[in-house]
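The complex appears here minus one protein chain, its other protein chains still in place.
Chain IDs A and B follow the sequence of writing; residue 1 opens each chain.
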Amino acid sequence: MSRDTVDVAETDTSVERRVRARRAGRGALFVVMLGVAVVMLYPFWVMIVDSLKSENQFLAGHGFSWSSWRTLSSTIPVLQEVISSTIICAVSILLILAVGLPAGFAFAKLKFRASGVIFLGIVSAMMVPLQAILMPEFVNITRLGLTGGYTGAVLVYAALGTPFSVFLFATYFRGVPDELIEAGIVDGLGYVGALWRLIVPIAIPAIATVTVLQFIQIWDDLLVGLLFIQNTSERPITVGLAVLAAGRTTSIPALMAGSLLSALPAMIVYLVFQRYLVKGLTMGIDR
Amino acid sequence: MPRLTLRRRRQLAGAVFALPALVLVLGLIGLPIGQAVYYSFTQWDGLTSTWIGPSTWTQAFHNPNLWTALQNNAWLLLAVPFALGFPLLIAMLLHQRVVGWKVFRSIYFLPTAISWVVLGLVAERFFAYQGTLNSLLHVVGLAHVNTNMLGYESTALSALGITFVFTMIGTNTMLFLTGLATLDTSLEEAARIDGAGRWRIFRHITLPHLSRFIQLAFVMTVIALFSALFSLIFVMTGGGPGYATTTMEFLIYQTGFAQGDFGTAALYGLILFVLTAIVGIIQLRLIGSDE
Partner (left out) sequence: MAEITFEGVTKVFAGNVTAVDHLDLHVADGEFMVLVGPSGCGKTTALRMLAGLEEISSGTLSIGGRVVNHVLPKDRDVAMVFQNYALYPHMSVAQNMGFALKIRGESKDEITRKVAEAASILRLSEYLDRRPKALSGGQRQRVAMGRAIVRSPRAFLMDEPLSNLDAQLRVEMRVEIARIQRLLGVATLYVTHDQIEAMTMGDRVAVMRGGKLQQVAPPQELYDRPANEFVAGFMGSPPMNLLRVRTAPAEGRLALAVGAQRLELPRAYEASHELPTDADCELVLGVRPEDIEVVDEAGSGPTLRTRVERREALGAEILVHLALVEAGAPSSVAYDEDVAITRPSVLVARMAPQARVGVGDVLNVRLNEERLHFFDALSGVSLARGTA
């Protein structure tokens, strides 16, 4: 709402004029928001429009053709790459959950000697960018012979995702009353049982948050897939696209078609689980 | 009498439960930091390393490419106010809750789901000689200013910065909107009853309330700027023209994998580590001062 209309409205005593000014303000606001929407939708528009042209049509600047979509799988091995991306995402996330859930439980409810310091250490690893440790990491993973399959990439993704998930789970579990676990103990559970039968079911929303955040993170990532997966046949889709784009020999319409395809899963996950994403982003400060 | 008391069992369970996470983080993040320190003093090609000593550091600091990269990072910091300002504005707009605001919200956040590789590809289309930017200029009657921002050393970094601002809009808007949602409306109402105008309410109530969220967004934005531009640079410019868009993180990649100078790359990694650590410490200070 523009400042001017508001000021007029507030000094004016006539209710009618006030209402009218308010409506005008709302209308202007709507138009502005529409404009922002156009900007934010621009990437999708580019991908759709450019992918619906043949290479010649693209160079000419106009025309319509399904050709780039029809020949997509022969230009870019999309199916294979999507499968790779899916496997890498799924295994990494499972590993992050398998490691993060018990650790979060431990740091929140099962304090042991030096657990505070260890927690701080793990959480501060969140601040270490991969590039800062890229060279030793690359050499270690290569020496262990883990760049052959997905193992190396999965391990690196898991290590990078673990600090945040531990932080998020620990914060979440701090909100669970101690009595709940004590009730389980009195009912006959051990700590493994408490983790598996009480903590994990209660943590479903937090698990969803971690899963969604990590899925988008890993699906969209380039660097790890680029360096830690040696075989081109095991490349995830983002890497495939980036390499083709950097090579500058692939036709733009095909690249755009591939990009749109690669963006779909993350967009769907995002649209369905939006609220978990927001929750994860603001974890710890919105209370 | 059982072997262990309940307290001991709890502590043992805690230690065992925390162990896998600790091993993973220590092994894949902690250990490499230590290795990086060692290798930064060596001549290292990934296979053999020879101890050289502190001279590697003096050599590195005499390398103009390092200074170019640091300079590029510094210039890019100018994008941060925009990467925070636009989202703040957009969040305020959404917070007015006009008809369809939820749809707008989803649309605004949508690019957040897309890989920066893809956004980089799209940005390349935008800035290209036959791209959208020139079409727009043409439409508004500025056809003679045909740009090719990614093609020139003087403008490529700006194009990268603009793309960066765009990529951060979704996340930061999300943060600010959440912040606004936690604002107690009775505060605003009380201020209105006290006769405060919109600007005053924003300045003295909304903004202070959002400060924690702005701090967080600031830190996240700066860290992204130092460590998440790789995808954009890789597809948009490859670090060029020349070294015009080579930032620290890209320099590390280039030094290590294009030139095979692992030792120097490890050293650059440490410099990046220190830079992000400084931002991290500032964040801790800020959070600490709140509580």
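The definition used in the following text is that contacts are C-beta pairs under 8 Å (C-beta built on N, C-alpha and C of every residue); 3 or more make two chains touch, one makes a residue touch a chain.
All values derive from a computational prediction rather than experimental measurement.
J.: So one chain is hidden, and I want to know which residue out of A:198, A:212, A:261 or A:277 touches that hidden chain in the complete assembly.
T.: Among A:198, A:212, A:261 or A:277, only A:198 touches the chain that is not shown.
J.: Across the whole complex, list the residues on chain A that are touched by the chain not included here.
T.: Here the touching residues of chain A are 177, 179-180, 182-190, 193, 198, 201-202, 204.
J.: Mind pulling the chain B residues that touch the left-out chain?
T.: Touching the missing chain: residues 1-2, 5-7, 9.
One rule holds for everything that comes next: only the chains that are shown with their structure count from here on.
J.: Enumerate the contact residues on chain A facing chain B in the complex.
T.: Those residues of chain A that touch chain B are 1, 3, 6-7, 10, 26, 29-30, 32-33, 36-37, 39-44, 46-47, 50, 61, 98-100, 102-103, 105-107, 109-113, 115, 118, 121-122, 124-125, 127-140, 142, 155-156, 158-160, 162-163, 166, 185, 190-192, 195, 216, 219-223, 226-227, 238, 241-242, 245-246, 252, 255-256, 259, 262-263, 266-267, 269-271, 274, 277-278, 281-282, 285-287.
J.: For chain B, which residues are in contact with chain A within the complex?
T.: These residues of chain B touch chain A: 6, 9-18, 20-22, 24-25, 27-33, 35-36, 39, 44, 46, 90, 93-94, 96, 98-101, 104, 106-122, 124-126, 130, 132, 166, 169-171, 174-175, 178-179, 182, 197-199, 212-213, 216, 223, 226-227, 230-231, 234-235, 238, 248-249, 252-253, 256-257, 262, 265-266, 269-270, 272-273, 276-277, 279-280.
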